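A single protein chain has been removed from this complex, and every other one stays in its place.
Then we have subunit A:
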Amino acid sequence: MSEAKIQTGPLVDPHGETRDDCAVIALKNVTREYAGHGSTVRALADATFSIVAGEWVAITGPSGSGKSTLVNLIGCLDRPTAGQLKIDNVDVASMTATELDRFRADKIGFIFQQFHLIPYLSAIENVMLAQYFHSMTDEAEARAALVRVGLGERVSHLPSELSGGEQQRVCIARALINNPPILLADEPTGNLDAANQTIVAELLQDLHRNGHTIVMVTHDPEMAGLAQRRIALSHGKVFCHPVGGPMVTLRR
């Protein structure tokens, strides 16, 4: 890639230092290694970049390049083996396991390729589950979230009674129910057809307009095109480049 290693945009100052103050996600030399059989796998190597609040970033790269690893680190489901990861200006390493759970409930909404809905809970109960682990359940609010993703008529359906696209929309409703600043989507349209992909894309655009920071893993160039910036991964290494509109719009 010709633009490899070009660091552009307002997030990085001319000296290559990350400007942490306005970054909602900031990585500094973040490495994640997995101890394999005899050898260690470097899933993410020395990643340094930042994402500002309200930004929509697409993460691309071939299979096994460390995309999911990166998303799980940002989502605090995993901890770096080396380097510093700050979410909302808090160093993840400084938090206890309990604090991390709390932090995840408050700050992060996950959207999965496989939806991960609880099979014995209805659509609305799946959404309420997120409320339950966050604070308190509120059925009206959960219903409103499902209406927002266009599932007002199917609140009491079980996941097995919903199409893939509908399941993904339940997953999105669940991810946004606690109004987290950061949405992490690991191939949200990976299991969807074109029509459903469009619906999900529109929902994400809507969320972006409402100020959510979105980190989205995708193989789909069309989806990646919706994002403002693309972070490309290859063999665990990061290449950042701007995609779409001018970065200036990201300034707060």
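Some observations on this one:
Definition applied: a contact is a pair of C-beta atoms (placed from the backbone, for glycine too) under 8 Å apart; a residue touches a chain by one contact, two chains touch by 3 or more; residues count from 1.
Note that in this section contacts and distances are computed from a predicted model.
For the chain that does not appear here, its UniProt entry gives the protein name "ABC transport system permease protein", which is one of "Cytochrome-c peroxidase", "ABC transport system permease protein", "Ion-translocating oxidoreductase complex subunit C" or "Methylmalonyl-CoA mutase metallochaperone MeaB". When the omitted chain is restored, the residue from A:Glu33, A:Asp46, A:Asp88 or A:Asp106 that touches it is A:Asp106.
Here one chain is not drawn; of A:His134, A:His157, A:His219 or A:Lys237, the residue touching it is A:His134. Touching residues on subunit A toward the chain that is not drawn are 68-69, 72, 75, 77-78, 97-98, 101-106, 108, 110, 112-114, 116, 118-122, 125, 128-134, 137, 158, 174.
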